[in-house]
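And then chain A:
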Amino acid sequence: MTIYSFWIFDRHCECIYHKDFKRPMRQLRPTSALSSTDPKQRNTSGGPPKGSGPLTVDDESKLVFGVVFSLRNMVKKLSGDQESFFSFKTTKYKLHFFETQTNLRFVMVTDTRVDGVRPILEQIYAGLYVEYVVKNPLSPPEHPGGEGVNNELFTLGLDRFLRPLSIFE
Partner candidate 1 sequence: MAVRTPRQIGEDVWKTRIEKVNAELVTLTYGSVVAQLCKDFTNDYIQVNEQLDKMGYNIGIRLIEDILARTNSERCRSFKDTAEMISKVGFKIFLNITPAILNWSQDNKQFSLIFDDNPLSDFVELPDDGKAINELWYSNILCGVLRGALEMVQLQVEAKFVSDVLRGDDTTEMRVTLIRVLEDEMPVGDE
Partner candidate 2 sequence: MSFYLAIIGSKDNAIYSLDFGTYRQGGDGTSKFSADVRQLCPFIVHSSLDIIEEVQWTNSAMHLKVIDKFYNYLISAYVTSGNIKFLLLHETRADEVIRQFFVDLYDLYVKTLMSPFYSVDQAITSKVFDQRVKMLAKKYL
């Protein structure tokens, strides 16, 4: 079982944090392990494109957000505002989704056998995001381009939190 990648989107639908772990799917063009969230840097470090149509992190984040946003809206339309979707699965991967009441969206892509990621996402929100990003008085209230989220405490905390988990191998 593995985690492929992890994303946070804010209420303005912008990707404010992204981290790749293992990636058996197509390589993204910039393959720095800890992706920079500065848009200028994103497209410059060109990794080896594999398969057809290499994606940039930027493109992928748009795709990921597009799909969770549409799914979430569809679910709400079908069964009411209190409803939310948790995950979906393809033959290659599974995508887990958690949205806070403040419209922060946490997304984790794992392999297909992984279950029960939602509590993990909730913990990342309550234990790491709120502690290290929201409560950091020096971090800006909004995070355009990931400013303030990509701080050492949060990154390290996330790493330390995920590594011992059984789903991380």
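The criterion applied here is as follows: a residue touches a chain if its C-beta (ideal position, glycine included) is under 8 Å from a C-beta of that chain, and two chains touch if they have at least 3 such contacts; residues count from 1.
Selection criteria: all candidates are chains of the complex that A comes from, given by their letters.
Given the structure is predicted, the values throughout are model-derived calculations rather than measurements.
A.B. asks: Which single candidate from 1 or 2 touches chain A in this complex?
C.D. replies: 1
A.B. asks: Considering only the defined contacts, which chain A positions touch candidate 1 in the complex?
C.D. replies: The contact residues of chain A facing candidate 1 are 11-13, 62, 65-66, 69, 73, 81-82, 100-104, 122, 125-127, 129-130, 134-135, 141.
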